[in-house]
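I have a structure I would like to understand better, so I am pasting it below and will then ask my questions one at a time.
Only a single protein chain was left out; the remaining protein chains are all shown in position.
== chain A ==
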Amino acid sequence: MTAHAAVPPIIEVDRVSKSFGDFKVLDELSFSVAPAEKLALIGPSGSGKTTILRILMTLESIDSGHIRIEGEELYHMEKGGRLVPADEAHLHRMRAKIGMVFQLFNLFPHMCVLDNVTLAPVLTKGVAKEAAKRRAMELLDMVGLADKAKAMPAQLSGGQKQRVAIARALALEPRIMLFDEVTSALDPELVEEVLAVMHRLARETDMTMLLVTHEMGFAHDFADRVMFFDRGRIVEQGPPSEIFTNPREERTQGFLRKIIAAGHRI
């Protein structure tokens, strides 16, 4: 599903710039994402793709530009007819639309798996404990870990941790899910179980998903659209069949050659 002109985008990134010190990570970046679209961001490290996800999750701020989620400003709010920087209450409300899964899982190590999944729905959405527990068990069942509900995160393998992290993010029922190199920290034999869960999510839900990955084969099968980033700009974008088999830009070709040479399959 690519962006239709008729459907208003769920995410609009509008001339966003971001620097870390002297290093310009994002340079007047603009793109939009359609509801339910599965978008893969690829590119060399330092190209700014992870920064985009972190900005959407409000883990990093922006220097200039605008981001709109479901038509509503993320980093700005209206006050007396003018756009002013968003306050914490506004960010809190906007964050409820977005979930994120991290490269290093970031499970809460002092809580069992079940509590990891139920904590936020109970605290932030006022879901009753019993209902949150039931929903968490459904989600754990979906990611194949219902039998680990009482386990502590330290007792799980990397792949299991990442599946719990996915369940934790899903429990909040976000409209948008961000996956930041979710298989990069996993042993090769554990990658598949995580990707299988994500495939299932992509098939069975109408969540909008943004994925930063070095798994080109997965990006190919998973995404409706692939964006190739370099130096904070979009070099090229299109359906995966086009980007992976017939890239127009020389930089995209060079990147894909290197990735294949490094042993990643497409």
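Just so we're on the same page, a contact is a pair of C-beta atoms (placed from the backbone, for glycine too) under 8 Å apart; a residue touches a chain by one contact, two chains touch by 3 or more; residues count from 1.
Please note the rule applied: contacts and distances are computed from a predicted model.
Peer 1: For the chain that is missing from this picture, which UniProt protein name fits: "CheW protein", "Succinate dehydrogenase / fumarate reductase iron-sulfur subunit", "Glutamyl-tRNA(Gln) amidotransferase subunit A" or "Ectoine/hydroxyectoine ABC transporter permease subunit EhuD"?
Peer 2: Of the names offered in "CheW protein", "Succinate dehydrogenase / fumarate reductase iron-sulfur subunit", "Glutamyl-tRNA(Gln) amidotransferase subunit A" or "Ectoine/hydroxyectoine ABC transporter permease subunit EhuD", the one UniProt assigns to the missing chain is "Ectoine/hydroxyectoine ABC transporter permease subunit EhuD".
Peer 1: Out of A:Arg15, A:Lys79 or A:His92, point to the residue that touches the absent chain in the complete complex.
Peer 2: A:His92
Peer 1: Among A:Ile11, A:Met100 or A:Val182, exactly one should touch the missing chain; which is it?
Peer 2: In the complete complex, the chain left out is touched by residue A:Met100.
Peer 1: Pick out which of A:Val13, A:Leu172 or A:Leu256 touches the chain that's been left out of the picture.
Peer 2: Residue touching the chain left out of view: A:Leu172.
Peer 1: Residues of chain A in contact with the chain that isn't shown?
Peer 2: Considering the whole complex, chain A reaches the absent chain at 57-59, 88, 92, 95-96, 98-100, 102, 104, 106-110, 119-120, 123-124, 154, 168-169, 172.
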